[in-house]
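Input: a single structure, listed below in structure tokens.
One protein chain is absent from this view; the other protein chains keep their places.
Our next item is subunit A:
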């Protein structure tokens, strides 16, 4: 592969010219990726990595059908949506066909909304505003994540869906008591940065009832999880039942297989209210012929290659393999997922469910050495998240899990944990100074935390 710069020079140039807030993965030892096909990425030495991270390359990196569609259109016309063109209307029609009937009006943009990196979206993204110096704005009200593993109401609760929905109801009432009015409830249909959380069935229906009851609307953020990733349905919100229809759906990431695209779909009523402001909504690039052609090609590939079916089959198999690992490794507190959206919650202690943050970082680096790309998320950065390109196979799943098994085994041996059963709480620690110090995980955790892109 023809490289312009050596990896060292690339890194040096990056430090010089790219905003230091733009981080690289594996900051302590970044990878230079020069090529990718399907679910595999290749570094500058030609080493192949299994990509379990990249849900953006939804139908597979560099899918030839999508590349061809882009080329064909780029050679002919790529301009803004102020002119009539078939591609945008065809694409809108095809998208609308995947959604409940009332969601029929599309606005095309270029990038999705954690809910996003824009000022307005950071204000509504606890993931961001909690980390930064920004404080929560008074118009933002945060409900507990409906996490039945680590949240307030867990798997042993009689009705966690209602319990979590009631928290939303409480928040709405508090806001109203302060004289405020709710415009919207916005949630990822499955929380990704929140730690691969799958809200319990019935949650969204109840929340929708409460929110609509006070004149608000429900926004389902499908930016990470749409387009068949859950297998059984095209949209993740559909997992919650036919009776749950959001008022607005946002989509992005996977839409264009890497091409910058996103979309908002809503009802006629909401669209009409928006246009009644009299103000035009114009987005220079959104809905351009090339983006629309790319979007159409992605829909075609999802259909022709039965990627939804694949997500169900491989996702089920993967979850099964991971559950076997859970029985074997005490570090695995929870395995949760649907289709090809899976999370492995690593814990130091199964009873307390203490997040194993440093261990998760260690696992990720070790998996990288074994040529598997994984990332960690969740508020404690302890959930290994798996959301690979949809062409991920059973062989890939087996390979990934085998590597994970190996890494966890070594790790657990090193920290003295038993692989067969949970260590009782009152068992004295076998190693002097504690398991983490012995393995140097604390140190590693610190190193990883402090090393930044620019070091």
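The rule we apply is simple: contacts are C-beta pairs under 8 Å (C-beta built on N, C-alpha and C of every residue); 3 or more make two chains touch, one makes a residue touch a chain; residues count from 1.
Simple rule for what comes next: contacts and distances are computed from a predicted model.
Look at the chain that isn't drawn here: its UniProt entry, checked against "Hemoglobin subunit mu", "5-phosphohydroxy-L-lysine phospho-lyase isoform X2", "Transmembrane channel-like protein" or "Myotubularin-related protein 12", names it "5-phosphohydroxy-L-lysine phospho-lyase isoform X2". Among A:240, A:259 or A:348, only A:259 touches the chain left out of the display. By the touch criterion stated above, the residues of subunit A touching the omitted chain are 2-5, 7, 9-14, 16-25, 30-36, 41, 54, 56-57, 61-62, 64, 67, 70-71, 74-80, 109-112, 117-120, 122, 128, 131-133, 252-253, 257-261, 277-279, 281-285, 288, 290-291, 452, 454.
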